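Here's a structure for you.
Part of the complex only, each chain left as placed.
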């Protein structure tokens, strides 16, 4: 087993569970609350739940893609990397909470009410916090290039450090936007995830060439 | 680690969790709702929950068998495959919702009421949507046969593409049937899963011969 | 990756989740239901929940140990094995339901009331059903010894088949006992799990000798 295999397996587990628990917040309209024929409008009126599910699933999915990409470049993990990774997992496994919060308060009318703003800002805060461990990880790797796979060095680690600081700044701006225009912020989160996952600006998963 | 190992591990995690969360929708009859000796009839009256559990578990199980079969033919994943796989996982991890919806509304009398139809059609819609990523994946693989394991090429990918389009068409018909005759549709879903999993028309898991 | 690796990984995921979801049925006494200082008696009065948790966790744990032991002897899985394994996982991931049922009805006074008997018999029924796939698996392996690892053949498969039929018979008797003397049955389940896991009569995990 490669030295990073079990850390990756445990992380994969946490990511997979956090991302799958999100569905528990998409509530089935209860029969007792509806008149006959009331299911279709109730399902359609639930759209903030689906939007929140979509944005959160894809954002966590992108954090996983990123995790995957980063750990491919790490040859072995020391205690500092383990610690930052644990903090990242703490935040990832916490995401069902802001997701539930957003779904609960977006469902309400008044998309600019103080409570919707607080819910959206809390949501953005958790995801902004989840960008911080990457700064810690790349800062450490830039100082300890011996932890990197061959072909990666301090220079490339510093480049990634810069990119992760940029991510932290961008998601911190997200907190301000979410506190002012909640729906716009959710839309931006969704766009950012799709952009990150599908374009060249996103994860560059360089794979070792398969042997001859 | 093989280049596809972590994607498979993460996917296995999501499948395993989604399929196991289904049981949370099989509700225990509460003592406070029953008279003495009322448990047996309450348990028997719960049959739509069990039916829904069975149909959903086996359908998701078959999607996993299929995922397993497909990834055995993929040598490495690029960003497009990762993206389609993420969309597939999004839909798979969403399945506890339509399952809960179906269990909640099938439990009601009147198997042809508008609400039961909407519930069943929503159920069918999610599973129809979950066939679409396979079309995307095989379309991409047909154009990039270098991503396939040796022994697989554009021709076999195009054959699989045709099969996955057929699956999409069949499950789309399922939406119409579910909207008209909900119970029949659930029965067909169940049959399709059993058929797919046990017959030659199902997954052909070709395994590389174990070394000498 | 060994030909059985992904089936084992997916199965491990389902086992791990089913076994961990059991805790959701151990309910925290709500503050609003208690007078001051009422927590300790409430916690102690909850003993049927803990007993049920213990019996179910250990029984599922033993099924996992058995799964582990069996798959070490299987060289590759064909469609029949996949199918029986899927049925086994269906039953394993269903276990949180009978566990919740038992905890709910054992909590009640009157350990011989009809409802407690039905709850316990349902519990035993699910676990008896979960022994059946092993009969199917060993029956198939006895006819297809080429699926077994070197050193295992039809004779040893037939021996295991006989043991799994015995297990099915024993757990079927458990249904009758549970329907008559619920608490005794839970105690027997617990004992059987501990016995199976700790004694020579249990799993014989034969490991290939680690290379020199």
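For clarity, chains are labelled A, B and C in written order, and residue numbers in each chain start from 1.
Rule of thumb we're sticking to: a contact is a pair of C-beta atoms (placed from the backbone, for glycine too) under 8 Å apart; a residue touches a chain by one contact, two chains touch by 3 or more.
What you see is a predicted model; the values in this text were computed from it and never measured.
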item	value
Size of the entire homomeric complex in copies, 3 being in place	4
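In this text, only the chains that are shown with their structure count from here on.
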item	value
Rotation angle superposing chain B onto its copy chain C by C-alpha atoms, nearest 5 degrees	90
Mean-CA-position distance for chain C and chain B (Å)	25
Centre-to-centre distance between chain C and chain A (centres being mean Cα positions), rounded to whole Å	36
For chain B, residues that touch 2 or more chains besides their own	9, 13, 16-17, 21, 24
Touching residues (chain side chain B, partner chain C) in the complex	2, 5, 8-9, 12-13, 15-17, 19-24, 26, 28, 30-31, 34, 36-40, 43, 53-54, 57-58, 61, 64-65, 68, 197-198, 202-203, 205, 207-208, 210
Chain A partner contacts - residues on chain B that touch it in the complex	1, 3, 6-7, 9-10, 13-14, 16-18, 21, 24, 75-76, 78-79, 82-83, 86, 89-90, 93-97, 100-101, 104-105, 108, 113-115, 118-119, 122
